[in-house]
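The complex appears here minus one protein chain, its other protein chains still in place.
Note that the chains are named A, B and C in the order they appear, and that numbering of residues resets to 1 at the start of each chain.
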C-alpha cells in the first residue's frame, strides 16, 4: 500500500502543542474517523529526576523516523501521521514525543500509533541522560528489554498487519 | 486495584477541545509518562453524509461510562482518565468522542484507551442516525459485528490485563 | 413500572416513555417483551425480533432472563452505536 499522504516529521528542540498538532492532522477534513495520539512526557521518577537530556543523531533521526513512518503507512490504511521528537534538556513534566495516527477506523489508528512508539523506542537514534534533583550527575538511561520485546511482537506470526 | 483518581466523564452536547483536555489531564503533573488519546470524529462516508445525530439515554450514559472507566482503572495502573461523549447533531468532521488515558508506561495507556473505546462502542447507550447530504432522511447506523468481536477479545484467555 | 424506548424502538412504538403495569405472570425481561408485542402494531413492529432488543433495568444492562419484579425503570433499545 502506498500512503496517500506525506507524514509530518519534526525533530526539534522547541516544545510542541499536542492539541494544535492533532487539529492540524484532522482539521478541515471530513474523511477521518479516528485519531490516536501518543504523548510522551518526562517522568520525575518519584521526585528524583529534575530533567532528561536527550542527545540525538541529527540527520539519521529524521531518516530513521521517516523509514518507520513509511513502514506504518504501508501496513495500515492511514489518512495522516504526525511524529514529533524533541531533543535537548526537557524538565520533568515536559513533552518528549508525540505520535498521532489518523485513519477511517479506530483499530488501524491504535495499532499504527502503538507500532510507531515501539519502533521509535528501539530504532530512533536518541539517548536519554538523567539530571537528578539532588544536583548529582545522573546516568544514561539503559535500554529496556521490554522495549525490544515490544518491537519484536510486530514481526511475530499473527501480529496485527492492518 | 483501586484507582487513585476520579475519572473525568462528560456527556455533553457542546463541542470539546481535545488539546485542552489532554493538558488538563497531564498539566502540572510530573509523574505521568504517557497519555494515549482516542479522538473520534464524524466521517462523511465518501461525501454522502452531512451529519450524525446522536441519541443517548441520559443518566444511564453517565452511569455505564462510569462503570467502564472503573473497569479500566481496576485493570491497568492508570494515573488519570478522561472520557467525553457528545450527543445531538454533529456535522461531518466534527468531534464525537474523546478518551484519554494517562499512565507511567505506554503499554498500559494504549491498552486502556483501546479497551475503553471497544466497551464504549458496545455498551454506552448512544445511537447514531445518519443525515444524508442529498437531503433524504438517513437510517439508524447498524451495530457492527466487528465491534462485538473487539469487545470480546478483552475477556479472551491471554487478553492484556495490565 | 416506567418503560423507556430509544432510537428505532422509540420510533416504531411511537413514544419515548410510558407507565405500564404488566400482569403477575410477566416475570422476566423476555416475558415483558412478549407481553408488549401484543399491545399494538407499533410494538409488534419494534419487537418483531426480540433477541435483537437490548434491555436495561434501572440503567444497567441486563440479560433477557433477568426478573423485572423490582424494576423501577426498564429501557428497551437497539444495539448501541456510540463511540
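We take it that a contact is a pair of C-beta atoms (placed from the backbone, for glycine too) under 8 Å apart; a residue touches a chain by one contact, two chains touch by 3 or more.
Predicted, not measured: the structure shown is a model, and the values here were computed from it.
Taking the complete complex into account, the chain left out of view touches A. Checked against the full complex, the one of A:56, A:75 or A:131 touching the unshown chain is A:56. Only one of A:42, A:103 or A:120 touches the chain withheld from this view, namely A:120. Residue positions on chain A in contact with the hidden chain: 40, 54-57, 59-60, 63-64, 85, 96-97, 117, 120-129, 140-143, 147, in rising order.
The rule is short, and it goes like this: only the chains that are shown with their structure count from here on.
Note on chain placement: the centre of chain A and the centre of chain B lie 22 Å apart, centres being C-alpha means. Centroid to centroid, with C-alpha atoms defining each point, chain B and chain C lie 26 Å apart.
Residue positions of chain C in touch with at least two other chains are not found. For chain B, residues touching at least two other chains, in rising order: 40, 117.
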